[in-house]
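See structure below.
Note that one protein chain is taken out, while the other chains of the complex remain in position.
Letters A and B mark the chains in the order given here, with residues in each chain numbered from 1 onward.
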Amino acid sequence: MNQVTAFSGRLAAPHLDRLRAAQPLVHCLTNSVVTAFNANALLAVGAAPAMVVAPEEAGPFAAIAGALLVNVGTLTAEQASAMRVAVASARQAGTPWTLDPVAVGVLAWRTAFCHELLAQRPRAIRGNASEIMALAGVAAGGRGVDSLVGSEAALAAARQLAEASGAVVAVTGATDFITDGRQTLAIAGGDARLQQVTGTGCSLSALVAAFTACVPDGVQAAATACALMKLAGETAARTSQGPGSFAVALVDALANLRGDDLAARWP
Amino acid sequence: MNQVTAFSGRLAAPHLDRLRAAQPLVHCLTNSVVTAFNANALLAVGAAPAMVVAPEEAGPFAAIAGALLVNVGTLTAEQASAMRVAVASARQAGTPWTLDPVAVGVLAWRTAFCHELLAQRPRAIRGNASEIMALAGVAAGGRGVDSLVGSEAALAAARQLAEASGAVVAVTGATDFITDGRQTLAIAGGDARLQQVTGTGCSLSALVAAFTACVPDGVQAAATACALMKLAGETAARTSQGPGSFAVALVDALANLRGDDLAARWP
Partner (left out) sequence: MNQVTAFSGRLAAPHLDRLRAAQPLVHCLTNSVVTAFNANALLAVGAAPAMVVAPEEAGPFAAIAGALLVNVGTLTAEQASAMRVAVASARQAGTPWTLDPVAVGVLAWRTAFCHELLAQRPRAIRGNASEIMALAGVAAGGRGVDSLVGSEAALAAARQLAEASGAVVAVTGATDFITDGRQTLAIAGGDARLQQVTGTGCSLSALVAAFTACVPDGVQAAATACALMKLAGETAARTSQGPGSFAVALVDALANLRGDDLAARWP
């Protein structure tokens, strides 16, 4: 029950191809640093991003979207209102929603808000080790938006959080772990430059949301997103001269990779 | 009267060269996803972008700007207040203002706001077919920020909207139509990758605003902006490997194209 299974690109391949065909509408309530990058990452994989941010509009829009992303990186009181409305509407409409609990545990205000949202049954949660541990209530302590420990250290917390919340939990790092509390997949790979560009983690959460719109199995949905970002990072690293050109090549790679590429990388 | 005339790059060429010489100050109240891209697109064509967003400052600034852009993509109540103040000030000062009614018709709140703004005599309106139809009151129904129908389907609505509002209306798509209700120009061309990068439509609206600052003929102003974006897209497509590198090359092309290039492309 506590085993970890290696990710299979062969199993994931159809999910990516399905996403490109389905072009799901992804409602993003995300942080102000990464809006454009999140939108371009979603467009690159074939999804249709829409940032509808006002409390007056977030509810109706979440109900018609294929998936909802909630990222608390630059949380404000007004944004929290919009998130509450959108999450309630998504839950009622059956729209799966994904939580990116940026820097939870570092600051009391967003920590309380994230715990409040947890009760609203997210389909998926994506964070680094510090964030997942803080959300699970075991230890805390990130540094700003960065984790101070490796993803392995958060595996038990991730399982515990998944069981308690009912969400699939993806704890990402050098190795990504994706778990629903019973089944756990591990994905090694990626590239260190993913840490040198702002918004790659946030964009990964947006991709997780996109996959939940068209892949019913939550572990498969989140894992396919994680693998796609790792492979895009590896691809981009081969042609870039620094983090600026890496970010550009990353978006190109997200657009150009197909299911077959996942299958070939993780056979 | 209902004829459509082909766009002439030869006629438009001097407008682009005039814009680069005049370097108009363009006040942007735009959505939070595209602020940087809008600013860089404006800088590329020689304009001076300025995002002055507070209700406390938007009025005085609109009065000294050469043009004002109002884009409701991520409308909030506070932003709506700033837009009301800026538009009123622009109108009083004689500053031409351009409306980008993102996703109007999809959500009731912004739809009501856009109709309210319409009464304030915009110089230009730029939208996709769904948006222009919704604003004209004929049918509706986009999907998020995307149009579900081609630009041809909105031509009658565009003419009707132009006559009712007094604005030049640009309905953009595979073919762009620019009309003041009497004269209508058509511009074919562009590249499909323009749809795969967030903010290209919004940046086109920013360019429309910039041209209204120095080209008195509204149809010519809007059409030159549309043609420039199409040609920049075609140029960028030739050297890019995906939407990331396309977006970079698009900004390069916007900076490097000259009036002669418009004349050569649409002789």
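A few points about this structure:
Quick note on the criterion: a contact is a pair of C-beta atoms (placed from the backbone, for glycine too) under 8 Å apart; a residue touches a chain by one contact, two chains touch by 3 or more.
Keep in mind that this is a model prediction, so the values were computed, not measured.
Interface note for the absent chain: among B:Ala13, B:Ala44 or B:Leu262, the touching residue is B:Ala44.
Checked against the full complex, the one of B:Phe61, B:Phe211 or B:Trp266 touching the unshown chain is B:Phe61. When the omitted chain is restored, the residue from B:Ser8, B:Ser32, B:Gln120 or B:Gln241 that touches it is B:Ser32. Annotation for chain B: contacts to the undisplayed chain at residues 25, 32, 35-36, 39-40, 43-44, 48-54, 56-57, 60-61, 65, 78, 247-256. One chain of the complex is left out; on chain A, the residues touching it are 31-34, 36-37, 73-77, 103, 106-110, 143-146, 196-199, 240-245, 247-248.
Everything that follows uses one rule, which is that only the chains that are shown with their structure count from here on.
Between chain A and chain B, the superposing rotation on Cα atoms measures out at 120°, rounded to the nearest 5. With centres set at the average Cα position, the gap from chain A to chain B is 33 Å.
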